[in-house]
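Below you'll find the structure, written out as structure tokens, and then a few comments.
One protein chain is absent from this view; the other protein chains keep their places.
Presenting subunit A:
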Amino acid sequence: MNDRPHTVSVSTSDRLSAVLSGAVRRVSVILWRKPGLSAGLLLAPPLGWFLLIYIAALAALFISAFWTTDSFTGEIDRTWTLSNFQAIFGSETYRLIALRTIFMAAAVTITDVILAFPFAYFMVRLASQRQRVALFTLVLVPLWSSYLARVYAWRLIFAHEGVLNWVLHGLGFQSIEIGYTNWAMWIVFSYIWLPFMIMPIYAALERIPYSLFEASLDLGAKAWRTFFKVILPLAMPGVVAGSIFSFSLTLGDYITPVLVGGPGSDFIGNVVYANVGIANNVPFAAAYASIPLVVMGLYLMAARRSGAFDVM
């Protein structure tokens, strides 16, 4: 009598666990037999998140560029029109800002390729294993450490009483006021995105088999010829991958222009932010933001062809 409940409970839990493990097994058999179902279950949450929140929002944004805002009521008028684009391309100021942004993004990208390529090349070809690990870590630290902190550091450097002028004085030069100019933005952007350029170029160079260098040299090519005919073409996916980051991140930035740019250094991002936040003219902001969107869309499609996504 005493041990009856005990026996019952044991057999219940046994049965329960048998049922449960049977269920797990049945489910896993079904999933195994129908890979489409498991793929669907795995894919649904991330796909749903992206399609519903992000892709839909991007599409809506692009569409709203063809709408207008009633300047009186602030209501969005959903009549199809190109007036936002006419306003942008008809205005000297907006054209100038767009060109400045794109030109800066290109200048920063070129600067970073020049700075990064020899660095990555040294890492792959000349550095010892230990040096390579050390250099890799040293590039990672600025790549991930705070963006704002690194922009802010340059404000301290460019300040009238900052490090730059202190060094210049020490060398017997006059002080310069470089802060709050386009030059300052160029230096800061190149600085911020440099690690993003080094990493993919390194990854691309590292993949080149050593035998290719030897083969080229054996076949009588001079070092520079080996570089331009063998190394550079094979490293191109890395350069393109890095340029996606430096170009896109510069195009979409508006913090650095605010913090180190001068009064006349507005970027596309500054106009967009002002129109979303202050002026509440989302259609116009969307139209203006479609410039970097289209530029980057074309760039990404071209980059995908070059195999850049494999080294990202």
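In this section, a residue touches a chain if its C-beta (ideal position, glycine included) is under 8 Å from a C-beta of that chain, and two chains touch if they have at least 3 such contacts; residues count from 1.
The working rule: contacts and distances are computed from a predicted model.
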Check: Which one, "ABC transporter permease subunit", "Substrate-binding protein", "Acetyl-CoA acetyltransferase" or "aminomethyltransferase", is the UniProt name for the chain you do not see?
Finding: "ABC transporter permease subunit"
Note to self: One chain isn't shown here. Among A:95, A:125 or A:305, which residue touches it?
What the structure shows: A:125
Notebook entry, point to check: So that we can see where the missing chain sits, which residues of subunit A does it touch?
Noted result: 21, 24-25, 27-28, 31-32, 35-36, 38-39, 42-43, 45-47, 49-50, 53-58, 60-61, 64, 115-116, 118-119, 121-123, 125-126, 135-150, 152-157, 159, 161-163, 166, 191, 194-196, 199-200, 202-203, 206, 213, 217, 223, 226, 244-245, 248-249, 251-255, 258-259, 268-269, 272-273, 276-277, 282, 285-286, 289, 292-293, 296, 300, 304, 309, 312
